[in-house]
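Only one protein chain is missing from this complex, and each of the others stays in its spot.
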Amino acid sequence: MTTDFENPIVSLVSRVLSPFIMLFALYVIFHGHYSPGGGFQGGTMLAAAILLVRLSSGSEVAQLQLKRGVGTILGSFGVLIYFGTGFLCLLLGGKFLDYELLARILPVSKVMAHNWGILFVEIGVGIAVMGLLVAIYDDLLEGDPDA
Amino acid sequence: MGNYFIYLSVVLSIIIFVPLYRVLAGPTICDRILGAGAIATKTMVLILVIGLVFNRLDMFIDITLAYAVLNFIGTIAIAKYLDILGFKKEKRGYKKK
Amino acid sequence: MKQIFFLNSITKFILLFGFWLLLSGHYDVQHISMGLFSSLFVILFNLKLRKHYFYREKLDEARAKLEDVQPYRIRIGRLLYYLPWLVWQIVVASFQVAKVVLHPKMPIDPALMRFKTGLPNTEARVILGNSITLTPGTITVQIEDDEFLVHALMDASQSGILDGSLPTEVAKLYEKKPGQVLRKEDIKISKSNKGAEV
Partner (left out) sequence: MDLQHLLNLLTIILTAAGAFFLLVGSVGLLRLPDFYTRTHATGKADTLGIMLVITGLIINQGISVNSAKLLIIVAFVGLTNPTATNALARAAYHLRLKPWFKKDKQKKSEKKEKE
């Protein structure tokens, strides 16, 4: 069914570009404190890279990249990372998301612990945004034979 | 040199309004999307020049790249929707014959 | 086949890591290790998709088996010649469009052309399609298997396709001495909506 709509130019170009867009998204997540961006923007770009393959090659083929049910699970997992980091700080005797206390478990200085804490939170937010956006796309298209 | 880029950004932001006419008046939906794409291309250039004016080009380049990616994906999505619409119309026409 | 796939993955990894190094302006242990991790993650994420053969690629594979030849691979050296040539073509194209657009009478005479090429695989067809879009006065409307549908703005702009220089240039990216890529009898030009099979 998808072969009817297949546009070889769009399909091939998106397959070539998708990994690079994904890497750019990871760059946005990891460099959140030097340049604009951070978890949310990076997560959106990651979702965009995945949706590009879904749009161009058809939903069936794109299951090879990320399966249908995985989006929701990844979304929950991202939120878990975010809250896990926050509650870890609470357990260590500080406030919610009080990163500097992470230095008690991680073998780094207080400043570096702050750095790592922010990184964990941003990775969590990125995964959550990506998973949920892909899940929304898949749920909207459920049962559509042309997808 | 600093002033020149300010003038250039003003000129570019005036140019952006030209394709807007096609977006508002375009007889078919494809014309409107084409106009929107043209606006996006000019906006990318404008962002870069403004980055040079503010002396933070490294930051604005990232924004431009993100903008380019999202513009591309948006155009592809709409094009695919219209494409499938056309296919469905065609099939209905054949059935009537 | 497995070896080629493995080598391809390594090349892709190096490309992705180079892209990361270009993007990231920070060259310390933390950021470079993040880059290595990210590139590896992207490669692993796309592994299954890259192993998959798409519809058109299956057709190409079947044809390659029929004609009993090795699958074609792009020649990097030729690409280095092709890209500047293409940029020059874009410059010429834009001047032509500018001349037409700014001319008070707008001397355009559009035409739809259909033709078939003997290009070896989908990649080559996609390169030709995008090159046609970028070169003077022509735009690829559709590619169906081997058949191209091209919209041309003026009579003068058809020459690049009619004399076969552009398709031959693309075919040279894959083979040293390509055979006849385009036959003149195959080109159909329609300049009217009446009687066309549109």
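Going in written order, the chains are labelled A, B and C, and every chain counts its residues from 1.
As a convention for this text, a contact is a pair of C-beta atoms (placed from the backbone, for glycine too) under 8 Å apart; a residue touches a chain by one contact, two chains touch by 3 or more.
Since this is a predicted model, take the numbers as computed values, not measurements.
Peer 1: What are the shown chains that the omitted chain is in contact with?
Peer 2: Hidden chain, whole complex, touched shown chains: A, B, C.
Peer 1: Just to verify: which one of C:Leu22, C:Leu66 or C:Leu80 makes contact with the chain not shown?
Peer 2: Going through C:Leu22, C:Leu66 or C:Leu80 one by one, C:Leu22 is the residue touching the chain not shown.
Peer 1: May I ask which residue of C:Leu15, C:Leu59, C:Ile139 or C:Ile187 touches the chain that does not appear here?
Peer 2: Once the missing chain is taken into account, the touching residue is C:Ile139.
Peer 1: Touch as defined at the start, partner being the missing chain; which of C:Leu16, C:Ile43, C:Ala124 or C:Leu153 qualifies?
Peer 2: Among C:Leu16, C:Ile43, C:Ala124 or C:Leu153, only C:Leu153 touches the chain that is not shown.
Peer 1: Go through subunit C and note every residue touching the omitted chain.
Peer 2: These residues of subunit C touch the chain that is not shown: 19, 22-23, 25, 87, 90-91, 93-94, 97-98, 100-102, 106, 108-112, 129-130, 133-134, 136-137, 139-142, 149, 151, 153, 191-194, 198.
Peer 1: Which parts of subunit A are in contact with the chain that was left out?
Peer 2: Residues 7, 9-10, 13, 17 of subunit A touch the chain absent from view.
Peer 1: Tell me which stretches of subunit B touch the chain missing from the display.
Peer 2: Against the missing chain, subunit B presents residues 1, 4, 8, 11-12, 15, 18-19, 21-22, 28, 30-31, 33-35, 37-38, 41-42, 44-45, 48-49, 52, 57-58, 61, 64-65, 68-69, 71-72, 75-76, 79-80, 82-83, 85-87, 89-90.
Here, only the chains that are shown with their structure count from here on.
Peer 1: Return the distance between the CA-based centres of subunit A and subunit C, expressed in whole Å.
Peer 2: 31
Peer 1: Please report how many Å separate the Cα centroid of subunit B from that of subunit C, as a whole number.
Peer 2: The computed centroid separation for subunit B versus subunit C comes out at 23 Å.
Peer 1: Can you list every residue of subunit A that touches 2 or more other chains, as numbers and ranges?
Peer 2: 7, 24
Peer 1: Can you list the subunit C residues in contact with two or more other chains?
Peer 2: Residue numbers touching two or more other chains: 25.
Peer 1: Can you tell me which positions in subunit B touch subunit A when the two form their complex?
Peer 2: These residues of subunit B touch subunit A: 58-59, 62-63, 65-66, 69-70, 72-73, 76-77, 79-80, 83-84, 87.
Peer 1: Subunit A touches which residues of subunit C in the complex?
Peer 2: Answer in residue numbers: 12, 16, 19-20, 23-26, 31, 34, 38-39, 41-43, 45-46, 48-49, 52, 54-56, 122-123, 125-126, 129-130, 140, 143.
Peer 1: Could you please specify the touching residues of subunit A with respect to subunit B in the complex?
Peer 2: Checking each residue of subunit A against subunit B gives 4-5, 7, 10, 14, 17, 21, 24, 28, 35-37, 41, 45, 48, 51-52, 55-56, 146.
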